[in-house]
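Pasting in a structure now, in structure tokens, and then I'll have a few things to ask.
Here the complex is missing one protein chain, while the rest keep their positions.
Read from first to last, the chains carry the letters A and B; within each, the first residue is number 1.
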Amino acid sequence: MKVLTAYIWMNTKTERAYINITPKVEELVRKSGVKEGFCLVNPMHITASVFINDNESGLHADFDKWLEKLAPHLPISQYNHNRTGEDNADAHLKRTLMGREVTVAITKGELDFGPWEQIFYGEFDGRRRKRVLVKRIGE
Amino acid sequence: MKVLTAYIWMNTKTERAYINITPKVEELVRKSGVKEGFCLVNPMHITASVFINDNESGLHADFDKWLEKLAPHLPISQYNHNRTGEDNADAHLKRTLMGREVTVAITKGELDFGPWEQIFYGEFDGRRRKRVLVKRIGE
Partner (left out) sequence: MKVLTAYIWMNTKTERAYINITPKVEELVRKSGVKEGFCLVNPMHITASVFINDNESGLHADFDKWLEKLAPHLPISQYNHNRTGEDNADAHLKRTLMGREVTVAITKGELDFGPWEQIFYGEFDGRRRKRVLVKRIGE
């Protein structure tokens, strides 16, 4: 049985961003030598998300607009959390909509994905260093 | 340690559908011989969901109406993604709300479920063949 841990550092230039981390996760799966098992990928921060969807920039723009509609940033004062001095309450809600983590099957040494599945890091309170955990388990 | 992979093929007659796949997953868990472990179930497509909830058709109708309210199909032109020639941007959002995957504990050779937990395949862009992955790990 193999269990391996790695961390990917992220630092987005914009407050919100959608970044394809599939190549990095694929590389970590290959390096691990795990042929059959699970790969867990999650941000270690509560205003970011790891999710699986389409690698299409139009869709990412749609996600961004839609999240802002369902969990708007302004007015700051609408959120109790922002009374603590923060202004990122909406980022906590946006990450909740997108989900925290993904667990992906590893089959024959590769991420067992359908034709369009790709792993994204969704940032909702960026411009600072954050980590993504990649944990592989199997044999 | 055992790690087993299976795929369930889906092909819904309607654009959107909620299908109970619990019996199929239960059968795969029994066949696997895994007595203690995890079972990951996820669609291999990005306009579908696997989720756990109640096996009650009224609730499924509520889900359907609610998803259409939060992520409406029309007008098609409201979504950037649909400029690629697709008309399914809303299906990507609906699947995001319902979640991609579930991980279920296997205890004493069975899915370790509460009294009402059932696994559903949620389809939001149907009428074509799609796959669900069932990965079992444990001993």
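Quick note on the criterion: a contact is a pair of C-beta atoms (placed from the backbone, for glycine too) under 8 Å apart; a residue touches a chain by one contact, two chains touch by 3 or more.
None of these values were measured; they are calculated from a predicted model.
**Q** May I ask you to list the residues on chain A that touch the chain which is not drawn?
**A** 1, 3, 5, 38, 40, 42-46, 70-71, 79-84, 89, 92-93, 95-97, 99-101, 103, 130-131, 133, 135, 137
**Q** Mind listing the chain B residues that contact the chain we can't see here?
**A** The list for chain B reads 1, 36-38, 51-54, 56-59, 61-63, 66, 70, 97-99, 102-103, 105, 107, 112-117, 137-139.
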